[in-house]
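Take a look at this one; I'll ask things after.
A single protein chain has been omitted; all remaining protein chains appear in their positions.
So, chain A:
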Amino acid sequence: MILALLIVLLMVGGILAWVAGRFNANFSRWIALLTTLASFLLTISLWLNNPTTTVKATNWMMRYEVPWVPQWGVSFSLALDGLSLLMLLLTFFLGLLAILVSWREIKTKVGFFHFNILWVLAGISGVFLTMDLFLFYFFWEVMLIPMYFLIGIWGHANRMYAAYKFFIFTQASGLLMLLSILGLYFIHGANTGTYTFNYFDLLGTTFPPNIGPWLMAGFLMAFLVKLPVVPFHSWLPDAHSEAPTAGSVILAGLLLKTGAYGLLRFVIPLFPDAAQSFAPWAMLLGVVGILYGAILAFSQTDLKRLIAYTSVSHMGFVILGVFSFNEWAFQGVVMQMITHGISTGALFIMAGFLYERLHTRDIRQMGGFWPAIPKMGVFALVFAMASLGLPGLGNFIAEFLTLVGSWQANNLLTIFATIGLVAATVYSLRILQKVFLGKNKTEHPLTDFSFREVLIALPLVLAILWLGLYPQPVLDRAKPSVDEQLEAYKKPTIKPETPAQVTMQTLPADTVSLLNTKGGIHALK
């Protein structure tokens, strides 16, 4: 019940904010802020009420299920486990910041803006909570339309193009996922006689030969486009750079994570066989993404575009980890989802603050800002260090765990992925160098951080530090869910009574052989 309440709260808050915006812009800002704060506190109370230490029969903390379209076997089914809880916390944390950064930035149609923000958050929370595939698709699409408006109405100069591209890319891939969902539905129905979209029932569906990979491909399309993985990433730089700051924060911090979440929650457990045979290619795509994103990030002159390409690079680690099929890597992926959300969100907020002061995103026109705005410089330094994976900050834990996990699955690709860390150092330091060091080219008077801006940046720094120094609570929280996603991969090892490690090590055998082909190596060069 409390889960449905979370989503309803956001939706109702959104409508209220819209209506209130007709009277006074500040009303709608406060309504949006308080609604999101309420959701955030509610999620924290869920965290506190469900300690990780107690051993329970199931890792699902709560489930809520009411029939929705019983004729089709669709139910309004929500469930919460550690993974969902972490994602929800991230959602509301970034949601709060998104509303705070827009406080001064958004001056037109304030009511409608906050309506869109809250509905995006509602859609994202729905995606993280739902355990019914029909409902999942429903929320998946619901979060797009407000996002489209956020980019299309309040974005920068080229916003219409970016909004179109974003919408069409995600819609097209989403429809392919819908086809796969339907395929899964009918195959499961034909096998068992019960037609249902329920995730728990659909787990363990057996497929006729050659059907599984196709169905998985549909899901993959949606998630890989959203993530994004390299051949499908072209919507991302446009959408991120044209969106208003709040839009960029939500896009980078949350929408990309829905793709990663989808891989973990749906692709891995639903299609164990197909996923294993696709794994080498997926990992290759991940490594290509890491390097390609890093190289392109280095060559950008538009600050927001640069940050957008770092997302492409960082998300490469996610797919690399997901297709390593072991606990280390999965924990790394979960950490990466959270830390990337925070650090990239923070960088976009920094870019937004700079844009407010300079009205440009072009880093060629920046430089030498440190003496003028030292506070901002310090914060930016922390976020850039986080982005390059400095030990002690959250991203290091994430990337380290991912690489340890993927090493067990594929040595060669992991080596290439590690190069990505070096590249990350290069582009992150370039941001600092171009913006804060060097010679100041503008005579533009710069004001340092205001109290509101410090209030926004400080929690981000604290969160990154906390995740870097004491990530254990997050790892504990994610562990049961991670184990459950991996269950399908452990089963075969139980039967022949060999240690679990063996299957993990048999994977690289075929992965390596596949990667020795010319095409694989070629693509990296």
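Here are a few things to note about the model shown:
Everything that follows uses one rule, which is that a residue touches a chain if its C-beta (ideal position, glycine included) is under 8 Å from a C-beta of that chain, and two chains touch if they have at least 3 such contacts; residues count from 1.
Everything that follows uses one rule, which is that contacts and distances are computed from a predicted model.
Considering only "NADH-quinone oxidoreductase subunit N", "Transketolase", "Asp-tRNA(Asn)/Glu-tRNA(Gln) amidotransferase GatCAB subunit A" or "Sugar ABC transporter permease", the record for the omitted chain gives "NADH-quinone oxidoreductase subunit N", by its UniProt protein name. Residue A:164 is the one among A:164, A:355 or A:400 that touches the chain not shown.
When you scan A:2, A:42, A:62 or A:145 for touch with the missing chain, the hit is A:145.
Residue in contact with the omitted chain (choice from A:44, A:182 or A:419): A:182.
Residue positions on chain A in contact with the hidden chain: 68-72, 108-109, 134, 137-138, 141-142, 144-145, 148-149, 152-153, 160, 163-164, 167-168, 171-172, 175-176, 178-179, 182-183, 185-186, in rising order.
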